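Removed from the display is one protein chain of the complex; every other protein chain stays in position.
== chain A ==
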Amino acid sequence: MNIIDRRLNPQGKSLANRQRFLRRAKEQVVKAVRDASGKRGIQDIENGEKVTIAAGGVREPSFHRASQGGVRDYVVPGNKEYVEGDTIQRPDGGGGGRGSEGSADGEGEDEFRFVLSRDEFLDIFLEDLELPDLVKQKVKQSESHTLTRAGYSVSGSPANLNLVRTMRNSLSRRIALKRPKRDEIREMEELLREAEESGGDAEQIQALREQLERIVLRSKRIPFIDPIDVRYNRFETVPKPIAQAVMFCLMDVSGSMTEHMKDLAKRFFMLLYLFLKRRYRSVDIVFIRHTHEAKEVDEETFFYSTETGGTVVSTALEEMQKVVQERYPHNEWNIYAAQASDGDNMSSDNAKSATLLRDVILPMCQYFAYIEVAAEHNMGLSALGRETELWRTYKQVQSPERPLAMRRVRSRREIFPVFRELFAREKAGA
């Protein structure tokens, strides 16, 4: 008997099958993910997603008998009171409701449920989204380099020694120069010893001895490994372009912003962050919050501490401009900004904000998304119909050539659709 421990075998043997399955069910999975994403918060994404798809596309049909009609016989255990000739009320669900017949492995279901991992979920969710119009996407020639294999060299560090190459060279050189093998020397020694012991012909012994000396000398002269045999793996450094991105989160934290609104904003920011993370290797985030004055803060403060005061949007824009100038020169960084606000602004500030946005912020941004959050209960027509101060201001700035997008969000359910709308890949030719 053999016992073999297979536990350390490579895991995920079924991964290839899973990928095939997902590819097969793609359409349905994508639809299911879209549907599901409407219902859930961002945090839940972390746990992956249980999706249910219609079994249609992944059905495995076979010839089998229908579950209804005809005459069937069953033998079942556990008779209690029946005698021959008794009739039984047909169980609900038509004929054959009790048999183990029908589908072979209970595969009759119309729906198929399974769990997508977080990565799969995000992949599918973000799949056909694209960062908009990256005309000025900067590729920074940073100091980052990677090493790539580039043939062999005759010099290098011992760690890079290529044994196979080296030994191959050594072997061919030894063959070419006819270096005596160890076995040959041993054989010769043996012969000599035998001859000496048997007290043979002195002349012959002398000849053997000379021959032995010759080959020993030869094997000493021709080294086993010569420096000219040695080969090293050669590596070349290849500069690696890094596209880097910074994301500015701007939020109004004045008294009029309720917890609900902040929650919406947070969800949106997180989604944007996840998205950028997938497109760029490193993403910096800058949090700027404002009331009547703006401040760069850390994440905790940004989302959870409250502040009171008036609302002056231009302060946040100014702060952003300052940070960009100090730390993120816009010819080296891809700059994204998302602003969340309930739309209030001091009327005297509107003109200033508009100018600032148009002349300073937008030219240096890849994308500027303005999300107007509203109270959930405020579902009346008035909420939809009335445009807020800030909305109207930004609307004036908006034009096709400016990377400014504006959306209203009222409930959690809308976050995903709005996000998708903002980044939906433009149709070809559009």
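Definition applied: contacts are C-beta pairs under 8 Å (C-beta built on N, C-alpha and C of every residue); 3 or more make two chains touch, one makes a residue touch a chain; residues count from 1.
Here is the rule we go by: contacts and distances are computed from a predicted model.
Asks: Tell me the UniProt protein name of the chain this structure doesn't show, selecting from "SpoVR family protein", "ABC transporter permease", "Lipid II isoglutaminyl synthase (glutamine-hydrolyzing) subunit GatD" or "Sulfurtransferase complex subunit TusC".
Replies: For the chain not displayed, UniProt's protein name is "SpoVR family protein".
Asks: With respect to the chain omitted from the figure, which of A:Val71, A:Leu163, A:Ala176 or A:Ala202 is a touching residue?
Replies: Touching the chain that is not displayed is residue A:Val71.
Asks: So one chain is hidden, and I want to know which residue out of A:Asn2, A:Ser155 or A:Ser198 touches that hidden chain in the complete assembly.
Replies: A:Asn2
Asks: Under the stated touch rule, tell me which residues of chain A contact the chain that is not displayed.
Replies: Here the touching residues of chain A are 1-7, 9, 11, 13-14, 16-25, 50, 58-80, 82-90, 95-96, 98-101, 104, 112-115.
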